[in-house]
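Removed: one protein chain of the complex. Kept in place: all other protein chains.
Chain IDs A, B and C follow the sequence of writing; residue 1 opens each chain.
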Amino acid sequence: MTIRIAVIGAGLMGADHAKIVAEDMPGACLQVVCDMDATRARRIAEAHGAQDVMTDPEAAIARADVDAVIVASPDFTHAPLSLACIAAGKRVLCEKPLSQSVDECLAVMQAEQAAGARFVQLGFMRRYDEAYVQMRGALQRGDLGRALMMHNFHRNVETPAADFTGAMAITNSAPHEFDVVRHVLGCEYASIAAWQPKRSDARVAPVVMVLETADGQLVNIEVNNNAAYGYDVRAELVGEAGSIAMNPVAYTRTDMRLASSTGYDSDWRGRYAEAYRRQNRAFLRFVQTGAFPEIGADCWDGYCAAVVAQAGAKALAVGRKMPVEMIARPEFYA
Amino acid sequence: MTIRIAVIGAGLMGADHAKIVAEDMPGACLQVVCDMDATRARRIAEAHGAQDVMTDPEAAIARADVDAVIVASPDFTHAPLSLACIAAGKRVLCEKPLSQSVDECLAVMQAEQAAGARFVQLGFMRRYDEAYVQMRGALQRGDLGRALMMHNFHRNVETPAADFTGAMAITNSAPHEFDVVRHVLGCEYASIAAWQPKRSDARVAPVVMVLETADGQLVNIEVNNNAAYGYDVRAELVGEAGSIAMNPVAYTRTDMRLASSTGYDSDWRGRYAEAYRRQNRAFLRFVQTGAFPEIGADCWDGYCAAVVAQAGAKALAVGRKMPVEMIARPEFYA
Amino acid sequence: MTIRIAVIGAGLMGADHAKIVAEDMPGACLQVVCDMDATRARRIAEAHGAQDVMTDPEAAIARADVDAVIVASPDFTHAPLSLACIAAGKRVLCEKPLSQSVDECLAVMQAEQAAGARFVQLGFMRRYDEAYVQMRGALQRGDLGRALMMHNFHRNVETPAADFTGAMAITNSAPHEFDVVRHVLGCEYASIAAWQPKRSDARVAPVVMVLETADGQLVNIEVNNNAAYGYDVRAELVGEAGSIAMNPVAYTRTDMRLASSTGYDSDWRGRYAEAYRRQNRAFLRFVQTGAFPEIGADCWDGYCAAVVAQAGAKALAVGRKMPVEMIARPEFYA
Partner (left out) sequence: MTIRIAVIGAGLMGADHAKIVAEDMPGACLQVVCDMDATRARRIAEAHGAQDVMTDPEAAIARADVDAVIVASPDFTHAPLSLACIAAGKRVLCEKPLSQSVDECLAVMQAEQAAGARFVQLGFMRRYDEAYVQMRGALQRGDLGRALMMHNFHRNVETPAADFTGAMAITNSAPHEFDVVRHVLGCEYASIAAWQPKRSDARVAPVVMVLETADGQLVNIEVNNNAAYGYDVRAELVGEAGSIAMNPVAYTRTDMRLASSTGYDSDWRGRYAEAYRRQNRAFLRFVQTGAFPEIGADCWDGYCAAVVAQAGAKALAVGRKMPVEMIARPEFYA
């Protein structure tokens, strides 16, 4: 029985999800593409053979011929639309963040707990990236001994928007790092400190963060949204017995003009294409079976990312380390 | 309209194809799994949700509810089953080789030309491998200037069979190299020479080949079926202005015990998984549209591989360079 | 005219310096090896053909047939012996640190300024390491645009001593990083913060530091004295237009047992052998010409390292960022 999916939001991410549903999720079909801009929705719908086009997300969620939902609309809609999915009893793959508001995250968690079942999977797709899978595996096998530190670097060619700020680097870009590091290390954050060097121009400078975990590990995160040279994500997990690091993946190497070089992508699309596919297929199995994906991110993970991002933005503003204060993890999300 | 596919042969390759049809070819479904060993066919069919199981390949090809065929049965069946598919007017993705017999290759080509349309795509999946795609692209863009040489290395941990011979390294393993090099360089072979070093044990030693192309390029191929250390394929295309080489792909790097290391696979499954997916999706579009895949291999390619393999085996036996003598390329395959 | 050198200290470092004088500094000869342990001094003297052996460093410095001095005795002797060299009017290559005491560093600076000439070169040999030379060159050529950050990692297999502490990682190991980063960036530190993760055993845990420079750059330093896997130094300089990083140097790569690996050294000897040679040859030219080596470290550099190390140790102890407060740079050291 084919799972009929509504994709809400027909921007860059929504278009990617629509394509994945159409081309890489056998067992699913693209039932509806919904966007408040009907033209945009139609373009995506036609490109990937969707049955229907809508402009009202709540109506799309409510449709009897929609079995599951992917939310890729603007960030502020994530929590309300997730709540609508829970209310409609439909599983939803919600792009990150669940919300930048801690209270909204808590509200979705409460609704989901009240409903008594898992409905929301969050789009922290890096958990499905092969490099992180291998790093987490090495740690769990005990190869590296106890984890001591994790160093993380996230670099874009340039910021998506001219008015991007250091605080936004923490609240919008860093959550992917916050989540995947928690996932790999298997523990929560206790504190966060943040710095920015000075640039010579008006662009947003990199943000460097140091976090302590509740288990006494250190996590370094650099988010450099104007790295200029390429899209580049690096990570190294340092254990007591050794270290495992992300290796740059390049299919070919070119020797020309006194240099041997491999290429960087100009954006994140290629780098995480396979992770998105794996994540979305895991979501499909979740819809089919009701069993939450083993390495999937849930509302608790969304809440944790929101709390640490908020503490990080404050740490950057005040210039000193801030505690990361969270509620106890509800049994429901254990 | 879903394309219903029969997979013939339920061995290692057949199982892989059945899995790809079931999981990675939206728009296709696994209609029949056919193997002379019904138990084996049933196991694969159940694993991937095939509609039906059969033991007679000709009957499977003839079924009205089968739109297209993937042939992954033993090598000697490839040509006869391809002929059966042509006769039945059904498109077939035939695993390599088309045949080790040059005459059989010619027979299939004649049947296809007589039928007046393309029916047979050959499973030289390396053409779809991202590394070769990039190498070919660099050559076509002119980055490297004129191609001068191509160096190729194919290494397995150990031979599939105890009675594997050097001649079999040429006729069974090397055809992948023969084909993809022709494809990347865009020209035909003129001669081939072959050597084997001596091993200290009874295992088959590597075979080293040097080929000349009709355009005056040199091609080196090492096929080392008992390389011991891992599954490893390397290639370098040397042009007048520079060089492009396959880069080893590893997602992580581990630092332990005074070494920094990346892993090798123990077989070819992982290395070419994506190439198989791309190839099989190209086959699906071929079935849907009738347009032969732009970079797909056809019967002419199968014939060329058979001719050069035969000349190579002879060169190894007699200890000197042999010409590669081929018919003129029929207009049909231009 | 051969420069006659006295090497003071016949431990590990002194033995290396004696060897370099004897084998890699044409124009110099090993006149005296001096150590309070006469047996140890004699062993080194014999190994490298020194003329004489002594146990009193002040007497060695005073000898008429000694033209220049290399101080490689215990840390606490560095400042007093440098003062003795200044008093004797002899140039000295003093192993780092000049002193861990800021006041002692100031005292040597004052003596040198009073003497009216440069006498002391400090053994921050990393400035002569090819990787740092290239990183500094790239920055100076403007290839990378303005420097924004420098990430530095220093890892040993295990601590030299059982009672090594986190503070000692900052005061004894990190000065090499403090100095070379200042040298590459060409600016001074403004603040330092420090952390340690928790280990599961009694060994000293890594120390992670974040420093701000007076020009608004960020510097990350990890000193991991029990990294277990190998001796490993890494550095990356991030500019506004791109990045340059130290590349691991390995002469060969081995493919065995499903891994492709390069080796790590078990200690620092090999990694910096060439930097020591270059540094000591620069010292020889300093002795011969009186012109202080262009990229050599001097007493001011020793003072700077002492100040930041002291601030770093305090930052680690109190758990918050400390300012790095220095005197104005004397004109003499400009």
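Simple rule for what comes next: a contact is a pair of C-beta atoms (placed from the backbone, for glycine too) under 8 Å apart; a residue touches a chain by one contact, two chains touch by 3 or more.
Computed from a predicted structure; not experimentally measured.
Visitor: Taking the entire complex into account, which one of A:G145, A:G230 or A:P330 touches the absent chain?
Guide: Once the missing chain is taken into account, the touching residue is A:G230.
Visitor: Per the definition of touch given earlier, which of C:E23, C:D103 or C:D267 contacts the omitted chain?
Guide: Considering the complete complex, C:E23 is the one touching the chain left out.
Visitor: Which one, B:E46, B:D103, B:D215 or B:E325, makes contact with the chain that was left out?
Guide: B:D215
Visitor: Write the list of chain C residues that the hidden chain touches.
Guide: So the residues of chain C touching the missing chain come out as 22-26, 130-131, 134-135, 138, 143-144, 241-247, 249-257, 262.
Visitor: Touching the hidden chain in the full complex, which residues of chain A are there? Just list them.
Guide: The list for chain A reads 228-230, 232, 248, 255-266.
Visitor: Which parts of chain B face the unshown chain closely enough to count as touching?
Guide: Against the missing chain, chain B presents residues 145-146, 148-149, 151, 193, 195-201, 205-206, 208, 210, 212, 215-218, 220, 222, 224, 226-229, 238, 240-243, 320-321.
What we mean here is this: only the chains that are shown with their structure count from here on.
Visitor: Quick one: report the Å distance separating chain A from chain B, using the average Cα coordinate of each chain.
Guide: Between these chains, centre-to-centre, one finds 38 Å.
Visitor: Please compute the C-alpha centroid of chain B, do the same for chain C, then give the distance between them in whole Å.
Guide: Their C-alpha centroids are separated by 57 Å.
Visitor: Where in chain C do residues touch two or more of the other chains?
Guide: 228-229
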